[in-house]
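Take this structure, written in structure tokens, and hold onto it; I'll ask about it next.
One protein chain is absent from this view; the other protein chains keep their places.
== chain A ==
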Amino acid sequence: MEKPCQIKSIPLSSFRAAKPEKKQNQHAPAPVRYTYKYREIPLQRDVGLAVREEKEEMGYCCNNSFPASSHVLLTDLSQRWKCPKLQNLRHKGQFHGSQKASKVLAFYGLKAPPYKLDALEPHMSRRTLEMHWGDHHRGYVEGLNKQLEKDDILYGHTLDELVKVTYNNGNPLPEFNNAAQVWNHDFFWESMQPGGGDMPRLGLLEQIEKDFGSFTNFKEKFLEAALTLFGSGWVWLVLKRNERCLAVVKTSNAINPIVWDDIPIISLDVWEHAYYLDYKNDKGKYATVFMNHLVSWNAAAARMARAEAFVNLGEPKIPIA
């Protein structure tokens, strides 16, 4: 096993090529979107979690998946590592991205919404998205990373696992708030789409009608939940695993239904920061607009389809001989 190398910020451009010479072009202004910082990962672990340096607002970050060749790259680098040129580059600070990183850490990144920040106008303004995603959501990610820096105990989880582990069966650890809020906001952005609203179709609609009576009834329940939630929290449409039906659930602060093993289908953020800039104190109007114009039933249908792999919703059709 190769001795793991301690690598500081190295731009992604140096990994893309297989040839060793390519690495020398680190100081060329490459259109780098990511700066991966590796911590000392033993090679057997292929769990990689990246910290992304934000260059633009658009862009993605792998939360818990890595290019398959990552461990190979580590091997390559550990050889080049001895090359004095690399040492020089490190000193010269020629790396794109963070100059200030002296410690090597890799944790969770900020995932961008699957649409431009002004795509949800006029129902959710660009300003709200800039603040909500750019400040609040980013703050949670950075807060989480800072908390995880302290020790190794929670290292290596996917975000889902981290939320459940830090929930600690009702006795949440301090990291829970940040981890859960990161998860919640990722889910929330994907629960909306430009030109959303309208109604679900086919299987999801049938299931809603089965469990709520009618789509209108479901909508009323959802809006009522948003209005009667005290304080900050979230409203969810979940597929309950044990009862095997859909339900509207409201949770406080950062709690989300995956800690109870339920499967969320859509969510609505009713923390005040989600709607205050656009609707001031009119939470009801915000929730109505969400239902009518923002909610992404496509995303909901995809999640429902995936959920059906885990929850048996129908009676098995046993053929009569």
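Note that contacts are C-beta pairs under 8 Å (C-beta built on N, C-alpha and C of every residue); 3 or more make two chains touch, one makes a residue touch a chain; residues count from 1.
Here is the rule we use: contacts and distances are computed from a predicted model.
Matching "DNA-directed RNA polymerase II subunit", "Calcium and integrin binding family member 2", "Transcription initiation factor TFIID subunit 8" or "Superoxide dismutase" against the UniProt entry of the left-out chain gives the name "Superoxide dismutase".
Touch with the chain that is not drawn comes from one residue among A:158, A:232 or A:298, which is A:232.
Only one residue in the set A:155, A:260 or A:276 touches the chain that does not appear here, and it is A:276.
Interface note for the absent chain: among A:136, A:221 or A:241, the touching residue is A:136.
The set of chain A residues touching the chain not shown comprises 131, 135-136, 139, 177, 230-233, 252-254, 271-273, 276-277, 280-281.
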